[in-house]
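The complex appears here without one of its protein chains, the remainder shown in place.
First chain written, first letter: the chains are A and B, and each begins at residue 1.
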Amino acid sequence: MHPNVSQGCQGGCATCSDYNGCLSCKPRLFFVLERIGMKQIGVCLSSCPSGYYGTRYPDINKCAKCKADCDTCFTRNFCTKCKSGFYLNSGKCLEKCPDGLEANNHTMECTSIVH
Amino acid sequence: CASAPNPKPGAAPSCPAQCHCEQDGIVLSVDCSELGLPEVPSALSPLTAYLDLSMNNISQLQPSAFRRLQFLEELRLSGNQISSIPGEAFSGLYSLKILMLQNNQLSRIPAEALRDLPNLQSLRLDANLISVVPEESFEGLQSLRHLWLDDNALTEIPVRALNRLPALQAMTLALNQIWHIPDYAFQNLSSLVVLHLHNNRIQHLGANGFDGLHNLETLDLNYNELLEFPGAIRTLGRLQELGFHNNNIKAIPENAFVGNPLLQTIHFYDNPIQFVGQSAFQYLPKLHTLSLNGATDIREFPDLKGTTSLEVLTLTRAGICLLPRAVCQQLPNLRVCTLHSAVPQTSFCFSSGLQHNRIHEIKADTFVQLTALDLSWNDIHFIHPDAFVTLRSLTKLDLSDNHLAALPLGGLGSLTHLKLQGNPALSEPFAEDSFPKLRVLEVPYAYQCCAYGSCGGYFRASNQWEAEGVSPEDEDPHRRALELFPGHADNHYDLEADEIQLDLEDSKLHPSIQCTPSPGPFKPCDHLFESWIIRL
Partner (left out) sequence: VQKAIIRVIPLKVEPIVLEGEFASVAEVTPAEGKLLQSHPLSLCNTSEDEHTESGFITIVKLEQPDRDPNPCLSLANKAKLAGERGARAILFDITDDESAADQLRKPRGLSQPVVLIRGHDAELLMGVVNKNREAHVKIEVKEPPAWPDYDVWIL
């Protein structure tokens, strides 16, 4: 397929090509790079994949990685769900809850100590 | 939470046609995304915990579409054509934690529909057409922590609606048309940690605009129209990241960040800043990068007392006359110090760019501990023999476009990059062993390259300074400093510290020397008829 506009492009692409996949996205979608073996292609999604967070800009919407200890995040420095083995406390992933808070092993969060 | 009903023994939970379902213990993950569905499938199992209906053609939600899904924790409806949501659409979703409605056609917050979601933590409403946020919009959402309202049509901060979200920790209102932040706009948001307001039209900010944000750590005001320094930040005692680049701010006042001792990064490039208060950047013990470019009214070097972690200081096109001797002691961690200004007598810490000044002489003890020095485009006639003697770690030296007739070699043994072209009187060739570690050399005459390896084969013409393909005349002096300290010619003024570290180490040097102008048939190495004049 010769690189051209919109024919045979993945759903969210505005432009794409055989080898590179999406080159640009339809409005309001997030551009993500996906690696499959040696290949690296562009994909357009309505929300970023797990382990990534989205930032919207006037000209492009991009996904970027959360920190290594975080599964889903709002920004790189603010986690919304930690990887297993970590407790979530105000956007941070901790191996141990700080003094004054207790570890809730069901929700994997640090919560106020209920007396 | 309510216990699961007992499915008939052996009966697998039903999976809607075309959708992809995965069992996770007793609950089900259902993916019906990108199927062109016109409405929510009916045959949804009550054991569904995750339901993805994104990127379909759903424009309406049936009133009881999800009534039986008591265990549903995540519902994705992004990328559809939903313009309104009936009041009971989400009733019964007591376990719902994540609701994604981004990239639809909503013009107002569906307050009725959101009323009864006691466990909702994340609500995505970004990329809609929302211009109306009724006061009761988030009334039932006492667990809400993360709210996306970016890329909508808001012109005001929805103060009353937001003040009912005591658990909110992160919010973005970016990419709207908000023009001002009134006093006490976020008064009840005491748990808020991240607030993004970039790409709005904010011109005015109330002096008490950020009161109440006791836990805020990240504030993004980039790409707005602020005319004055956002003084309201003084109440943000836990602020760590602050951005107000690309605004219209002309001055940073004295004691600007006195209320923000935990600041680690401040991005404020691309502002027409002329004046910076002497005490503006004092007592910021966590700050590691400070870029003050084009602040033409600065007369004195900012007092950085108590800002001891600074590693990169960029202060170009200012009007500084004297660099205090104590600057190295005040900034023990400084690795890069870029100064574009007329500085007759200075001593620098690690590396410096002094292009386009009026320096005409360099005295004996001028430089200490430098790794990179750019003195191009001055009027230097004379360099004291000991000027570089103390510079054991100098690796890059640019003396191009001056009036040198000789170059003292003392202290230059570690050079990897040397640039001398543009000094017509500097005609003597150098001995091959003058610069044992040299990799890149630019000299006034081709024959001066002959000492550095054969005149053919891999001898590549090279213009090896990091400069982009731009001729010196039309080069913006500020940009040259940037290219001496790599990042990229296209990046912002604010450089990433690790990028600079990477280049200063230059770990991947290659042994062959790149020398220009390279000799050739018309610029031979061996002079003809015993006279080197013919060679020129």
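Definition applied: a residue touches a chain if its C-beta (ideal position, glycine included) is under 8 Å from a C-beta of that chain, and two chains touch if they have at least 3 such contacts.
Remember, it's a predicted structure, so these values are computed and weren't measured experimentally.
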- Message: Considering all chains of the complex, which shown ones does the missing chain contact?
- Response: A, B
- Query: In the complete complex, which positions of chain A touch the hidden chain?
  - Reply: 3, 15, 17, 19-21, 23, 31, 33, 35, 37-42, 62-65
- Provide the residue numbers of chain B that touch the chain removed from this figure. 439-440, 454-458, 460-464, 466, 468-469, 486-491, 499, 502, 508-510, 512, 514, 516, 521-522, 524, 528, 534
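Here is the rule we use: only the chains that are shown with their structure count from here on.
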- Message: As a quick test, compute the distance in whole Å between the mean CA positions of chain A and chain B.
- Response: 19
- Tell me, which parts of chain B touch chain A in their complex? 34, 54-55, 76, 78-79, 100, 102-103, 121-122, 124, 126-127, 145-146, 150-151, 169-170, 172, 174-175, 191, 193-194, 196, 199, 215, 217-218, 241
- Message: Looking at the complex, which residues from chain A come into contact with chain B?
- Response: 11-12, 28-29, 46-47, 56-58, 74-75, 77-78, 80, 90-91
